[in-house]
Structures are given as structure tokens and as C-alpha cells.
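Apart from one protein chain that is not included, each protein chain of the complex appears where it belongs.
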Amino acid sequence: MSESSSSVSRKSGLPPGSLVHVGEVLATETRVSVVDYTTERSREFVARSIDEITRYRDTGSVIWVNVEGLINVELIEAIGQQFDIHPLVLEDILNTQQRPKFEQYDEYLFLVFKVIYPADDGVSVNYEQVSILILDDYVFTFKEKQDDIFEPIKARLRNHKGRYRSLGADYLAYAILDTVVDLYLSLQDYMDELIESVEEDLLASPGTETLATIQRIRRELIFIRRSSAPLRELLNGILRSDSLLIGDGTLIYFRDVHDHVLRVTDAFDTYRDMVTGLLDIYNSTISNRMNEIMKVLTVFASIFIPLTFITGIYGMNFAYMPELGWKWSYPLLWVGFILIPVILLVYFKRKKWL
Amino acid sequence: MSESSSSVSRKSGLPPGSLVHVGEVLATETRVSVVDYTTERSREFVARSIDEITRYRDTGSVIWVNVEGLINVELIEAIGQQFDIHPLVLEDILNTQQRPKFEQYDEYLFLVFKVIYPADDGVSVNYEQVSILILDDYVFTFKEKQDDIFEPIKARLRNHKGRYRSLGADYLAYAILDTVVDLYLSLQDYMDELIESVEEDLLASPGTETLATIQRIRRELIFIRRSSAPLRELLNGILRSDSLLIGDGTLIYFRDVHDHVLRVTDAFDTYRDMVTGLLDIYNSTISNRMNEIMKVLTVFASIFIPLTFITGIYGMNFAYMPELGWKWSYPLLWVGFILIPVILLVYFKRKKWL
Amino acid sequence: MSESSSSVSRKSGLPPGSLVHVGEVLATETRVSVVDYTTERSREFVARSIDEITRYRDTGSVIWVNVEGLINVELIEAIGQQFDIHPLVLEDILNTQQRPKFEQYDEYLFLVFKVIYPADDGVSVNYEQVSILILDDYVFTFKEKQDDIFEPIKARLRNHKGRYRSLGADYLAYAILDTVVDLYLSLQDYMDELIESVEEDLLASPGTETLATIQRIRRELIFIRRSSAPLRELLNGILRSDSLLIGDGTLIYFRDVHDHVLRVTDAFDTYRDMVTGLLDIYNSTISNRMNEIMKVLTVFASIFIPLTFITGIYGMNFAYMPELGWKWSYPLLWVGFILIPVILLVYFKRKKWL
Amino acid sequence: MSESSSSVSRKSGLPPGSLVHVGEVLATETRVSVVDYTTERSREFVARSIDEITRYRDTGSVIWVNVEGLINVELIEAIGQQFDIHPLVLEDILNTQQRPKFEQYDEYLFLVFKVIYPADDGVSVNYEQVSILILDDYVFTFKEKQDDIFEPIKARLRNHKGRYRSLGADYLAYAILDTVVDLYLSLQDYMDELIESVEEDLLASPGTETLATIQRIRRELIFIRRSSAPLRELLNGILRSDSLLIGDGTLIYFRDVHDHVLRVTDAFDTYRDMVTGLLDIYNSTISNRMNEIMKVLTVFASIFIPLTFITGIYGMNFAYMPELGWKWSYPLLWVGFILIPVILLVYFKRKKWL
Partner (left out) sequence: MSESSSSVSRKSGLPPGSLVHVGEVLATETRVSVVDYTTERSREFVARSIDEITRYRDTGSVIWVNVEGLINVELIEAIGQQFDIHPLVLEDILNTQQRPKFEQYDEYLFLVFKVIYPADDGVSVNYEQVSILILDDYVFTFKEKQDDIFEPIKARLRNHKGRYRSLGADYLAYAILDTVVDLYLSLQDYMDELIESVEEDLLASPGTETLATIQRIRRELIFIRRSSAPLRELLNGILRSDSLLIGDGTLIYFRDVHDHVLRVTDAFDTYRDMVTGLLDIYNSTISNRMNEIMKVLTVFASIFIPLTFITGIYGMNFAYMPELGWKWSYPLLWVGFILIPVILLVYFKRKKWL
């Protein structure tokens, strides 16, 4: 949450095209891990210089360069120069407040989007921007921080299981995107559980902390929808693209990711209605409770206030109050003290207050 | 309901293309019933092996293979291999959290959607995912569980009534879709009744359980709309499709289904407004009732509090209180005790509180 | 209202294409009135058999067959066979829960829509489904019940006033549609009056019956909008249609109907906002009234409760209460009894409570 | 307001094409003023017969015929015959409940829209329907009543200032439309002021009349939006029209009007949000005030009710109440009478009630 409200405009005032990391710094160093694989073999290593990255060009293997942490601007600039990437693309990679988008260039494709998944603590959500550059035999991924969200892909490349290693850079890009959309699906699970727990709270005993949770869900949803909705457009862009960088055989896989994205965004759209529903229930419950409280007050007050008035009468000290001297006054009054409440209680019962 | 909140992402972490049943398991075994019919004859049996399914290929008859229960992944994989179905389609069949969609392949058409209908108990709703593969002379249906929703179609094929047996696989597919949309219509009936009963409750005596029912309807509607809205798109896809698998004569029938789908989705869209209306009425009723309660309290308190004050005055023990000794004090006070309430009651009457 | 919630799905389970009357039966018999007219003459009679209908074919006159009551399925089937109407169209005519639509066939045009108009009792609304088949020289109208909504058209055909008799079947179809849209305009009048009367009630003395009326209007509007909104599409379909059955000269008349439909649907769309507004006013009024009630209670309680406390003090029976013996205690207390309310009243006045 | 709710359907039952004035009669006579101008000269007169209008045909001048009051149906029929106007257009001119629209005919263009502007009294709004017929050298305007909204245009034609007189009928039509849209802009001013004054009221002392004003604004806005929204479409129609009656040089002026219309309709769309906002503030203010009232009641009651109970105890007449005889009972009690309120006040202070 705090991320989104941080310095959106930190770069304002700089000339366009200046390469500066814009956004919260989520990693203090830049780690570049490379996977270089062909159908036959697969190799993983951590690159320390730009040479280690460019060395494998045109060797017929697919090279996946995963850059984690965006603090090393020089490195990203060097990659840009070596692979002839447009300065505005490099700028977009470094600015972590991008709107998800797909851009097609002659020599490469550029994708940028948010990865959102529930944090391990179970109460918060992790945000991270990921950019992908798809070249002929290179795939670059740029991430804001070091984590293991791409670990499953690496594992599969390592074990040469599945179609992974036999297919090209486009299939690797698909696998990355698919992994990311799966994280959105787990976010959907997380949201489902959160909303369900709030619903249970509402039926049991809604309090101010329930209200705070509803508000938190609403805010999270606003950010999640803002990040996920443009994914539809992004995938549409890929599906309609005529780039040779994506093979015909791989397009069907992107279509599958597109279906998943539609499912996720459909779900997030309906969550909005659900949260409104939660708030409605909360408010109705509060009103109901107020009614209960008022009923109790009214029943107590309506019964005892008239009785107290009666006692008041015979507490007066007038010299001439004949009833005071009668023998049956007091017992008769007790009859009234019992009858009046009974009558009123029957009346309230009829009004369905009790 | 619980289904939707179950493990959406159970498959996260698996490589794409792995065939695994994703979703709640609704049937413990997989039952394959086959109907093989031509204009002249019709035969029904339960297939135990893949051979019993493939045996009838190219015999000129239409073969409907109805797979109930998705636990037998091997069988579905075998069907995929025998009929050359794309692995992603098989994956979609096995993943029961699909968004309804229509996909056109060269050799077959793929449809997946939800069947929703009121349960026999009258208070809950059954969800089930159904996938249809339409080949030249085969129609495969994959269902999550064993039930009799397709029984009417089978009955008609058996009795060779109607146009059923004289028309091809595309007409069978239409009949299945039509049956499913009819179930949505019965769901509409069910919702109409539910909403009407809530309306009656609201006029009679709305309580917290009414609120719970409204919330339940709202949640059901969200899921129903999420499942039914993409049906429009699905039917549109079929109508615009140029596949040779759907004959020109059959298209008009799909257009008819399309009309029904529009009717159903129109209705479900308006239910949203209705539920909002129910909640508005509920809240207004609660407010009204609070007003009633407060009026009673105010009338009681406003009448008796001043009177009690007066009795308090003459209950004081001052040595010099001349009124205490007067003969007509007490009777006069009684005049006040009667007049003050009368005046106040007239005042409240004028304010239309009584 | 009740109609809409009746058996939407009565037909579920029947094979598609079976001719059955679906929906509430609004007429116990089927009455077929025929108007056969040319520029020169006009003849009206009630047809008893299918022959009386088909007899005039190709005689150069325009024949309008008005079928009222849908219970005689055989007759409609006979018309279908004689004029070669597609079974699905006949099905749609018999199913009175159709979504309004326009369908173009080679030999005929098919229109189905709802007629809605205020009932004579002034408090309810009449619903009826009307289907129109436009052939070269025949116009068939199918209505659910016998009423006189088409009487003005017949009157004009009779009196050979206007352009009616000189123009063909397409112009007759236009005249029918125009009459129907005029009924919608009268419905708009009726709604305007209803909403205005509720507004007046709200300003005067809103009660629970006002709330019930608002809810009733809301429900009516949902059904009216559901029935009228697709009329736009229907007219658009006619205007964009390239059928030779509608002459170029007549198209401009349909465009005029289209304008009216837009006006009607615009109005019904804004009524939704108005009803929401009514409810808002209702709720605010209830809140306002609650405020009034609470003010009265608070003013009474705040003034008399402290005074009663004071009387309580001097009603105590302590042996040593020097004030009780003082001569001016009682008169001084009276000063307090007058001053305290005055001060509090000024305070409440300042708070604008009085 | 009342206009809109008047007899929308007065014409129902009449054959289409009958020329009848439909709508409220706003002028008891029809006044026809003519301006006949060329670049060199300009002449104004009031026409008494159709001849005076047609006489200037083909003289090379532009003739503007401004018909005020629609009661003289014969005149409008005569114009229709003389200038060969389609009967449906004449009908639309006479029916003052038209939806704004633009229609292109071979020989003329037809525009109909509403003019809305704040009345001189500053509290209400004037509605009037204006139709324009643009012919080659004639411009007809039909207004519901006599007023001076077109006075500025006449003044400029008179003084031969601006480009007015040198340009043709299309430019005159533009000038009329521009004047009308300027009136909408003044309506926007008026609405701005109205909303601002309500906002000030809300902060000062909202009462039921504020609520009534908000409701009035809402209703006005519904009608204004219904009248102004179709203007976008109308202008779009003109801009996309390929009619030779509008010169290329004039089109840019209509584009300018289109921009203004977008500005006006944008503004009216946002007013809806504003009014919702006003109502929200109103309701929240009422709730706030209720809170204030309840706090006062609660503070008074909570302080004095316990104290009164204590005085009640020692007002009892038991024979054995040792405290009554103690010397320090009464002064000690006074300590309690002072301490208890102090403690409660501190408690309420902490709760931020005071």
C-alpha cells in the first residue's frame, strides 16, 4: 500500500530519457542470474559483468537473464547498449510505477506488469514490478527484489522435464507470464478467504476492527484491480501482435494465459460488489443493534417511569391527602405496580419488541 | 459457494500442460456412458475401456460419449491421444474453475461452461462444470459428477422422437446446450421465488435472518452472473464461427439458444438491482421501527418526567411550604396531573407521533 | 408482476421444437379476426378455419390476421405449415416469455415484443406479448389475450382515412408498432404521475405505505426496462435490415418509431435515478424526524431530570439538614426551578434545537 | 418540471402523420418574424401570410423565418407544402416532446432540440423546444413561445457586424445553434451557483428545505441531462453529414459548437456526482447532529439519574435507617453529589463527548 503512495513523481523535473531508478528501493544490490539452455543441456550461473551475459549470443541456446534489484543502473544501461534497446524502454524498466503494458519493437518485445501475491505472514500482500524483454534467443526479466517466484521455472529447466527446454525464448516468456498469473490466482484464494472470514465476523460480532478490515480489503482491491485490469490489454496485445518473435505454436499458450487473466480480473471485479455487500451488512447490523439497545432502554424507562411517578404522588407531604390514611391504599398500589408492567409488557410483546 | 472459494490455485507451481484434476472432487469414480445412434437405431452402453469408445469411429453413426467424474485422468489423456486433442484443451477439461468459453480448432470445437440449477432441497444451488468436444461424428461431454441432467436428451434419442436422431453431432451439441440453458431458466424461477419470499418477509417482520438471506442471495447472484455472463460470448463465438462442424441448418438453433441466454443474463442483471432494493427496504424498515421505538420512549418520558418533578417538589421537607397546608392543593395538583398529559398528548398527536 | 415470476421454465425437459404454449394462459379461447383491404375496399371478419385465412392469398389485397389467445396450438401450427414458417418461430410465438427481438427470414420478418400499458384501474399495469409476422401481403399478429389495443388501427382501415389503405403490409406493420410505442408513452405518463404523487406524499407525511409504493415502482420499472430496452435493438434491426419486405418509403416511418423508442427508453432509464432519489428523500426524512423526536426527548429530560434531583435532595429525611429550617429556602428553590429551565432553553435555542 | 410530466401521449390514438400540436401550449398565437438579408442589406418584418414568406425565394438573399408559437398548425402545414417538407418532419416540429436529433434529407436538414436557460426570477428554469429547417437559402426556426433568445443574432444581422451577413444559411444555422449552446453555458453557471449555495447551507444549518432543494436540483438535472446529452449525437451527425447544405468552411464552426456541447455535457454529468455528494453530506450532518443531541441527553441523564437515586434512598421512611441520624451524613452526601458528576464528566471528556 505504502508503495503506491510513495513518490510517484520523484523523477519530475528530470529530462525525459534520463536513466534513474524511480520508486521505492526494494533491494540494496543487483543480482544477475543467468540460465543458458538447449534441448540437451542447461547451465545456471550468476553473472558479474555484462560480458558474461553477451558471451552466449548466437550460440543456438536460449539465454534467460534474470536481473533482481534495479539499483545498478549502469548494468541496465549496458544491457540496453549491447542489445540495442530503446532508451524509453530502459526508463520504463527502471521506473517501478509503470502501468502494465506490451510494446512491440522490431527486434524485441517489451512487457511490464505487476506481480502481486499474498505474503508469507498471511495478512499482507507483496507487490513487485517485473519487466520482460523477449529477443530472438535472449529473455531478460527485471525484478525489483530478490525472491523465489521464478524458482519453479528454473527447477523445470534444470530437470529438463516438460516441453520447456525444447522450445524457444517465446515459450520461456510464456512460462514466466503463466507463473505470474498463477500468483494472481493464489491472490484470489487469499482474498476469498479474507472476505469469508470477514463475513463470519459480521455474523458473530462486528466491531470497529471489522470495519477497518473491510476498508483495508477495499483499498487492496483498488490497487489489485489497477494492476491486474491492464493485463487483459497486455495479453490482447500479444495475441494480436504479428511479431515473428512469437511462434504460431506458442500463441495458443498465450491464449490460455489470456483465459486465466480473464478469470482473475472477472473475480476481482466481483469482489468489489462483495465488499460493498460486506459494508451494507455491517451497517445494517449496527442499525439492528441500535434497535436492540433502544428497545431495552424504552422497555425499562416506559415501565418504571410511570411507576416512579405514582410513588412520587404518595411521597408528597400535603396535609390533606385522604388516601394516605386508608388501610388498603398501599396493597392496592402494589396491585397497580404489578398490573401496569404486565400490561406494558403485553403491549411491547404485541409490537414484537420482546 | 464453497466450491468457488476452494483451491483456485492448487495447480500453481506445476508446469503448464500437466494433466491434473484441479478443483473439488465431486465424484469418486469416472463413469463413461456412450450413446451410439443413427436415424434407424440407437444403442446405449457403459464403456469400460478406451477401445469401446474408439471402435465406432467412421461407422456413419453419431457417438455421444458422456464422461461423468474427472478423477480418471488417464482415460481423458487416452481420449486426447486417440482423437488428437490439444493438451491445453485436456487441461481445461480437468480444471473445473474454467471461465466459460468457446474455442475453435480445425478438427473439433471445444466448449466449457457451468451448469447451475436449484438443488432438490429447495434452498441451495448445484454447480457443475461441463465441457463439450464436438468432432465430426463424436460428441464428448465431460461432467464433474454423475447426475441426470442429460437424461431428457437420452430419453429422446432412445424413443427416436423429434429431429434428434436424423441430425448430426452438431444438433446433439445444440440439444445439450439447450438443456443447460433451460436449467438456467429454472434457476431464474427459483431466484424469483426466493426474492419474492424475502419481499414478503420484509413487509411482515424483517429480522437478522432476513438480512442473512439477502446477503446469501447477493453472493449467489455474484457467482451465477460470473458463470452465466460469458455464455453470451460463448454463443456469439459459435454463431460467428466458420467451422464446417456446425451445419448451416443447425446455426439457427444455436441462435435460438443465444436468445434464451440473453433472456437469462438480462434477468440476472436485473436481480442485482432487486437485491439492492431489498436491502434498501430492509434498512428503511429498520429506521422506521427505530422511529416507532423512540416515539414510545419520548411520549412516556415527556409525560411522566415533568409530573414526577412536581411530586418531587411537594415531597420536600422544608419547614415553610405554605401549599402543603392548603386544603385544595392536592386536588388541584391532580387536575394538573391530568391536564399536563392531555396537553402533551394533543401536542404529540399534532406532530403525528400517535 | 406475478406473470414474470411464473413458470419461466415450464417447458424445460421438452425437446426443442415442440409446439406448446408456455406462460400464463391469459385467454381461454383463440379468436382470429381478419382484415382484408385494398385501396378501394376493406372487409373485416372472424375466421373460424385456416381456409378462411389462406383463401385471400395472391388476390392483391393486404390481409391482416390478428390472433388473440394462444391456446389453440393447432391453428398456429397450421398457419406455420401453410405459410412455411420456421418451427422455432412458431415456438417463439407460443412462448410468452420472449426477449423482444427482430428476425429476418427470406420470406418473412418476425418481430416479438411486449406491450405494456397502464390498466384501467389506474394502479396496475398490463403486460402482453405480441408477435408480428410480416409476409409479402399478409401481416399476422399474435396476442396473448383479447383486448382493444389495435382498435384504432382497425377504425382507420375501416374509414379509409390516412395513408393506411394505400400502402402495403409493411406500412400496416409500422402502424401496429407505432400504436404499441404510443402505449409505452402512455405508460410514461402514468409513471410520471405515480412518481409525482409519491413525491408529494414524501413532503407531506411519508409512512410505510410510501415505502411500499416506492418499492413497487422500482419493481415495475425493472420489468418495464427489461421489456422496453431491447426495443431499441429491434428497431435498429429493422432499420439496418436489407429485406425487400420493407419498402424504402416505409423505412422513414420506422425511423420515426425508433426516435420514439429512444425517447421512451431514455425516460425509463432516468426513472431509475428518480426512484433512487425518492428513497434517499424518504430515508433523509425519516432521519430528520428521528432528530425531531430525540430533540423533544432531550429537551424534556435535560430540563426536568436536574430539577427532580434537587427536589430529591430536600425530600431526604436526614436529621441535620439546616436548609430545611430556613425560611427562604423554598422560595429560593423556586427561583432555581425557573432559572435552570430558562438557561437550558436559551442553550438549546443557541444550538438551534428549538 | 411540470411540462415534462404533462401529456406525453396526448396524441396516442391518432393516426401517424396527423398534424396536431402535441404538448403544453406556451403561446396563444403564432408570430412569424422574417429576416431577409444579403451582404449588402438586411430587412426585418412580421409575415402575416405564407406568401410573404415564399416571395423571396431564389432572390439570392438568405431568409430566416422565425415561427414563434405552434398553435397555428395550418401555417406550418402550408410551409411544409410550399417547401416540400416530409409530413413526419412537420409532425416532429409540432410535437414538443421530441428527443433532440438531426436528420438529413436531400433538400433540407432538420434539427430539433431543447433550449434550457435560467428564468429571470433566478429560481426556476425555462424549457422550450426549437426546431430548425436548413434549406439552400432559407432557415426556418420553430419555437414554442415568443421570447428574445435569438435577439443577439438579429441585432448582429441588423448592424452587419461580424461575418454574419456575408455567409450563407448554414452559417446562420450555426449562429443559432451557438446561441443555444451559450444558453446551456449560462445554465451551467446557474447550476454552479445553486449547488454552491446549497453547500453553504449544508455547512451552516441544513434543514428540510435544504433537502427539498437538493431533490429539486436532482430532478432538474435529470431533465437537463435528458435534453442535453443527445446534443452530442446531434452535432456528431452534422459533422459526419455529407450534405452539400453545409459548406466546408462552416463545418469548422460546427466543430467548435461540438466542443462546447462536450464541455456542457461533461459538466452536467459531473453535477450528478456533486448532488449525490450533497446528499451524502446532508445525511452525515443529520447523523452528526443526532450524535450531538444524544450526547447531551446521555450526559444529563447519566449524571443526574444516579444522584436522584441516592436522594431517593434517604427519602425513604424506614424506622431503622441509622445514617439519617448521623451528623455528617448530609455534608458527606454533598461531597458525593459533587464528586460523582466530576468523575463522570472526566470520563465523558476522555471519550471525547464534551
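Note that the chains take the letters A, B, C and D in the order they are written out, and that residue 1 is the start of every chain.
Throughout what follows, a residue touches a chain if its C-beta (ideal position, glycine included) is under 8 Å from a C-beta of that chain, and two chains touch if they have at least 3 such contacts.
Being a predicted model, the structure only gives us computed values, none of them experimental.
Touched by the hidden chain within the whole complex are the displayed chains A, D. Of the listed residues D:305, D:338 or D:354, the one in contact with the hidden chain in the full complex is D:305.
Among D:95, D:188 or D:329, only D:188 touches the chain left out of the display. By the touch rule set out above, chain A reaches the unshown chain at residues 4-5, 7-9, 11-18, 86, 88, 91-92, 97-99, 101, 205, 208, 211-212, 215, 218-219, 222, 225-226, 279, 282-283, 286-287, 289-290, 292-294, 296-297, 300-301, 304-305, 307-308, 310-312, 314-317, 321, 323-327, 329-330, 333, 337. Residue-level contact of chain D with the missing chain is found at 152, 156, 161-164, 174-175, 178, 182-183, 185-186, 188-189, 192-193, 196, 199, 203, 252-253, 256, 259, 262-263, 266-267, 270, 273-274, 277, 280-281, 283-285, 287-288, 290-291, 294-295, 297-298, 301-302, 305-306, 308-309, 312-313, 315-321, 351-353.
Methods note: only the chains that are shown with their structure count from here on.
For the pair chain B and chain C, the fraction of shared interface numbers is less than half, so the two copies use mostly different residues to meet. Chain A maps onto chain D through a rotation of 145°, based on Cα atoms and reported in steps of 5. Once the centre of each chain is set as its mean CA position, chain B and chain D turn out to be 42 Å apart.
One inter-chain figure worth recording: chain B and chain C are separated by 26 Å, centre to centre, where each centre is the mean of the chain's CA atoms. The residues of chain D that reach two or more other chains are 315, listed in rising order. The complete set of chain-chain contacts reads A-B, B-C, C-D.
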